[in-house]
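Right, I'll just put the structure down here and ask away after.
One protein chain is absent from this view; the other protein chains keep their places.
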Amino acid sequence: MIRGGDSAWMLMATALVLMMTPALGLFYGGLVRAKSILNTFMMSLVAFGVVTITWVLAGYSLAFGHSSNGFIGSLHFALLQHVGFGAQPGTHIPQLLFFAFQASFAIITAALISGAVVERIRFGAFVAFIALWSLLVYPVLAHWVWGGGWLSQHGVMDFAGGVPVEMGSGFSALAAAFVVGKRRDHGRQALLPHNVAYVVLGAGLLWFGWFGFNAGSAFGINHQTILAFVNTLLCPAATLAVWMAIEAKVNGRPTAVGAATAIVVGCVGITPAAGWISPAASLLLGAVAALPSYAVIQWRPKTRIDESLDVFGAHGLAGFTGILFIGFFAQRGWNGVGDGALFGHVAQLGWQAVADLATPLYAFAGTFVLLKLVGLVLPLRVSETEEAIGVDVTQHGEEAYSTGEGAILVKVEPPREHKLRGAAAKKAGAAL
Amino acid sequence: MIRGGDSAWMLMATALVLMMTPALGLFYGGLVRAKSILNTFMMSLVAFGVVTITWVLAGYSLAFGHSSNGFIGSLHFALLQHVGFGAQPGTHIPQLLFFAFQASFAIITAALISGAVVERIRFGAFVAFIALWSLLVYPVLAHWVWGGGWLSQHGVMDFAGGVPVEMGSGFSALAAAFVVGKRRDHGRQALLPHNVAYVVLGAGLLWFGWFGFNAGSAFGINHQTILAFVNTLLCPAATLAVWMAIEAKVNGRPTAVGAATAIVVGCVGITPAAGWISPAASLLLGAVAALPSYAVIQWRPKTRIDESLDVFGAHGLAGFTGILFIGFFAQRGWNGVGDGALFGHVAQLGWQAVADLATPLYAFAGTFVLLKLVGLVLPLRVSETEEAIGVDVTQHGEEAYSTGEGAILVKVEPPREHKLRGAAAKKAGAAL
Amino acid sequence: MIRGGDSAWMLMATALVLMMTPALGLFYGGLVRAKSILNTFMMSLVAFGVVTITWVLAGYSLAFGHSSNGFIGSLHFALLQHVGFGAQPGTHIPQLLFFAFQASFAIITAALISGAVVERIRFGAFVAFIALWSLLVYPVLAHWVWGGGWLSQHGVMDFAGGVPVEMGSGFSALAAAFVVGKRRDHGRQALLPHNVAYVVLGAGLLWFGWFGFNAGSAFGINHQTILAFVNTLLCPAATLAVWMAIEAKVNGRPTAVGAATAIVVGCVGITPAAGWISPAASLLLGAVAALPSYAVIQWRPKTRIDESLDVFGAHGLAGFTGILFIGFFAQRGWNGVGDGALFGHVAQLGWQAVADLATPLYAFAGTFVLLKLVGLVLPLRVSETEEAIGVDVTQHGEEAYSTGEGAILVKVEPPREHKLRGAAAKKAGAAL
Amino acid sequence: MKLVIAVVRPEKTNDVLEALYRAKVKGITMSRVQGHGGETERVETYRGTRVQMSLSEKVRFEIAVSDSFADAAVSAIAEGGQTGEVGDGKIFVLDLERAVRIRTGDSDVDAVTPVGGTS
Amino acid sequence: MKLVIAVVRPEKTNDVLEALYRAKVKGITMSRVQGHGGETERVETYRGTRVQMSLSEKVRFEIAVSDSFADAAVSAIAEGGQTGEVGDGKIFVLDLERAVRIRTGDSDVDAVTPVGGTS
Partner (left out) sequence: MKLVIAVVRPEKTNDVLEALYRAKVKGITMSRVQGHGGETERVETYRGTRVQMSLSEKVRFEIAVSDSFADAAVSAIAEGGQTGEVGDGKIFVLDLERAVRIRTGDSDVDAVTPVGGTS
């Protein structure tokens, strides 16, 4: 049976999660140099275009189609077959709305990976990669925990996506950074955020959307909805407080980029746990999740690993922490379902740990292989010169901040222009 | 009977649509030069101030007041008479909420037209124009399709405003561009977007708001709500994919401004059709709607028509396409109401075509006449010098990006200052 | 009994109000100079971190815990004791959701005060201050009108926070400006907004969030919800229209900063009155509230009072106006509860006036004392040199808009660095 | 060699650039500046703060040319930048001792317009 | 004629401008620059990236004056821009061969302060 209140909330929650994709574009776009913001933003926008379509074609079905293998779903729902206005089993909302809510997750997860490879990946290669990834990696992980797959059969608790979304993106990002390689200036020059105002606004909008992300993962109005909502308020507050305290201690000064990062890390940490743990435990998780993420985000830029915007540190690790934390702190008194180790159910911890092992392996390996395959067909990186000029101009033929000076209108469209590509097109342009 | 779930969703949907007005200000503001962003943004904000008031006075009543003429509504609801907490007929939400939802549409539609005349219209003239327009053009078109007017009597399907909003703004924009004339630099200099980050963020926020716009147009929680929501996800994704493919083919590079435009075009295309067509047809519509809009947006800047931000190409045309598309693809199996030509009801196509003829005529002619009338009383354009200096400084006495250097505090308020205007005020200022 | 529709709306309303905190950061951040935007934004973000925690610890309980003293609540709900999934008395939403909604109010109110002291307060001192303020000032005012305190016992009407939020922040801001003192450049140099686009976008997002703020203050779906929503649409529209008319008359040109300010002032004015007065009265209130706020915002910068972003003028005064206005215009026909003086109940006006006297006194005095106390332990202001360099660099070690030129990577982390603070740390850095 | 510095209206930038291209001047460096001259000052208002803006946006050109080319460059700028209204700007000519092309290390006139013109 | 170039602290910009106005210097061109000098360097942190910032924001003035006016201009800037702390900046004076007013085409001293002062 469809319920109005449940549907009203899920419509809103879905819209909120969809909004997170442009918010991520802004967050990431502020963190890169001015010559790369458009390309960075575009990688989020294109995830919307591409993943929506792959999700309709097969992604949704591969995640949520009933199967007996426990690994990947069937094609029962491919092309939106059997998805209509009837109630989604176990909920009081229509199947189509459930589909849309899940689509919003697949989109943003693909967009998240882009943070690892900004400022040098070729746009076409990224598009090809996320098309494959949204069919072969994300749905598999989602099937494991939500689609009736093996992890869910063992009762693994993952409220809003520690497995497919956070570890899924974080460990994929790490693999992508390895395959694509570092920016030429990494470790040689300071690569600073060009607009920290965008970063903090982006983080604020992400946090806003996250209330839909987490409290929407209850698929209606119930106790877990409220719990998830309140926990999404408390957990990042604790992360923010702890993160700023650490920065004050280490540098003498808490930073705005740090605050923005902390809010994201706190939201990630609570994502898997939102509907499972008590508000008090949520505050504790916020504090705990800060530590590994902070440490890795400090350490990573000093290495040769140019996982540029620290998707691994912020999402992969905090998601890992959250999943494990549930194993200790899940509390039937709050979630109505089951307890963690601290409340007597040690097996829960075991299976949460299994999820924390299997997910990174699959995400890392899957992304590694897919990107290598894409690399066989398309060059993955822009040329050195294009990287120096900037990906906005070379990949999109645009500048974010243009004054129009020195810009001469090209009046006659050269007849053969549309046959030229890349360098050739540029030369032709110059010769006009 | 009022239902809680329906009202909850409609409150949220209304807030989302209202948010689209500042989002539009940002989108348009990024597309103009730095010296015009505030004026451009202000034209959206002032639509909120002015149209809210005209809507209370008479606009709402002229659109939704019962009438027998089929052309324009009565004054039954003028000054909010007879608008209270009772259920709006045919819905389960209060009349006042219905009023507010419809107000948000009238506001953004007026704001949309400003895109045609940025960087040279006088602010006062624009204010006068939209006050009239929101009383004499928008309500008429809304009455035709939604208020019991002649088009609705013939069963024309327009879910969320292909007629009053999209064609209403798009063809009005075209007329406004003709009456106001081109910017002096149009066709001579390259007039480039000064901040493409604003453009893509603005498009992202518009898309977010559009879920309220389209799924709110079901006035509660029902099958059409869900259908409209899902279609608003699918259609612009298809438009985005097709648009980027075309750009990649034509220029070798998809652009960020193109992606932002495509999202808007896709949202416009699905606006009239959202609750009428199947999800599959929605994907097709997304692809189809891209083509005429893309073509016109490429062609227009090469002409003498300075319809500066392509309101006609993005809204007028895509709205036209969407209305016609319904005539073919409306499907009773999905919308519960009626079929289009492909499903056996050819007459529907005929009446959709009639709407596609009558609306452009009325919108274009109405705007043309109103602006000419305003022009008799107030000069429509700023002077050439003011245009060169920029409308922010000359119309609003402000700069968007100011460093404070060379700014000298004026300490004593000159006693007669408040009697001076325009050039005189400027001279007096200089003489202080 | 919990109702789905009520909860759905309140989840959304809470998320909307939480979003207002980053929106405020953007609004304030645009109004300051480029060298201070991050610090300004951080003061809003840190309010989220700090006040969320104090609210859990005791703030919520001090506001809403039952008491017999009429002044401050008990510790009954401290540490979220006795706050669970049961219905909040008088509503159909869970207690935890009520808690979260109220938390969002406490957070933004603390953030609002920062506008008075931007560009010179030490970040640590601000953190300490708002921690105390959110325990000792806000909960007291909230208790008075909403928690069963003396004002509520006398039937004072304050729908969404004229007392604790608007006057609470506005008069505290005034006190803070006195205690912290003016910026060294105040009155000597022009201190102009560095990005008015942020200001108008921030105002737009605040307005969007305000629909949750006001219509959420009905705690569910009922007549007052709808009334509050519609009034939040009408009132700022009237303020905007009047404000722009005044500016056009006085300066010859309405301004964008003025429009943004007017929207905020209009939203503030309707905040206490939203669910109590008729839509027509709401339009009138919008017009009336513009006048004192406009006058004070014009006059204040010419004085020695550097209440930098006019929190007093915009919030304190408009909140004052709104509370008083209810005393005249409250109308049982619309609110279902009680009438104001114009409708025969003069006593209501008397008690509204009492609220308008007591609140400013307590807020001003409380803030004054707390800040003086903080000042005994921590220096309140940055040094003159730090102020000249800018608070972003000196308080947070960051710049908002960085190009990376001249930035040399510090490769080896100096081992003793973490022991150094402030000037010492800077010297050590220079010596690397 | 001479170093020609010119300050012009931003809206005339492209006209000046075209005039320079036509005059076969190839090497040009340009930046956005603010200028104070005989132009009317603007009054701006930000809430209660009213200010008089004494600076206007300008664009500054810096062009190194061989001696024989200096006049051509000056004329091109003067022609492209002129509107006849107060605020059109100024051209300054300085003596240039030495010019080096970084790419090759070539010194003196080889590095400036027109000898050794860069394209 | 001389071309006076000065680099000053941004927070002293308006003081310098006022000193110049008082000295009756009318034509001024100004831009935002970054400078490296004897000032203490700042350490900034962006996530795990720690950098030493060796440049500070400065404002650069460029003023053409007739010979007799050069000293007045230099003194005005030096007075308006001084705080006494490291980082106050420098003033450079170069010889200027020729100056042209674009609006009229007038050459030489007519175009610079004070002769032919523009307002």
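The letters A, B, C, D and E name the chains in turn, as written, and every chain counts its residues from 1.
By definition in this document, a residue touches a chain if its C-beta (ideal position, glycine included) is under 8 Å from a C-beta of that chain, and two chains touch if they have at least 3 such contacts.
Quick caveat, the model's predicted, so the values are computed rather than measured.
> Wait, the hidden chain, what does it touch out of the ones we have here?
Output: missing chain touches A, B, C, D, E.
> Who touches the missing chain here, A:13, A:53, A:242 or A:393?
A:393
> I'm checking contacts with the chain that's been left out. Which of E:10, E:27, E:48 or E:81 qualifies?
E:81
> Take the complete complex as the reference. Which residues in subunit D touch the chain that isn't displayed?
Considering the whole complex, subunit D reaches the absent chain at 3, 17, 26-31, 62, 64, 94-103, 105, 111-112, 118-119.
> Using the touch rule from the top, list residues of subunit A that touch the missing partner.
The list for subunit A reads 185, 189-190, 385, 388, 393, 397-399, 402, 405-410, 413, 425-427, 429-430, 432.
> Extract the touching residues of subunit B with respect to the undisplayed chain.
Looking at subunit B, the ones touching the missing chain are residues 190-193, 247, 251, 253, 255, 257-258, 261, 297-302, 310.
Convention: only the chains that are shown with their structure count from here on.
> Give me the chains shared as neighbours by subunit B and subunit C.
A, D, E
> Looking at the contacts, which chains touch subunit B and subunit E alike?
Chains touching both subunit B and subunit E: A, C, D.
> When I count C-beta pairs in contact, which pair ends up with more: A-E or C-E?
Of A-E and C-E, it is C-E that has more C-beta pairs in contact.
> Do subunit D and subunit E face each other with the same patch, meaning over half of the contact numbers show up on both, or with different patches?
Answer different: the two copies use largely distinct residue numbers here.
> Counting in whole Å, what is the centre-to-centre distance of subunit D and subunit E, each centre being its mean C-alpha position?
Between these chains, centre-to-centre, one finds 17 Å.
> Roughly how many whole angstrom separate the Cα centroids of subunit C and subunit D?
49
> Roughly how far is subunit B from subunit D, going centre to centre by Cα mean, in whole Å?
One centre to the other, that is 43 Å.
> Quick check: what residues of subunit E touch more than one other chain, meaning two or more?
14, 17, 30, 45-46, 49, 51
> Mind pulling the residue numbers of subunit C that touch at least two other chains?
Residues 3-6, 8-9, 12, 189-193, 195, 251, 253, 255, 257, 302, 397-399, 402, 407-409, 425 of subunit C touch two or more partner chains.
> What topology does the chain contact graph adopt: line, ring, star, complete, or other?
The chain contacts form a complete graph, every chain touching every other.
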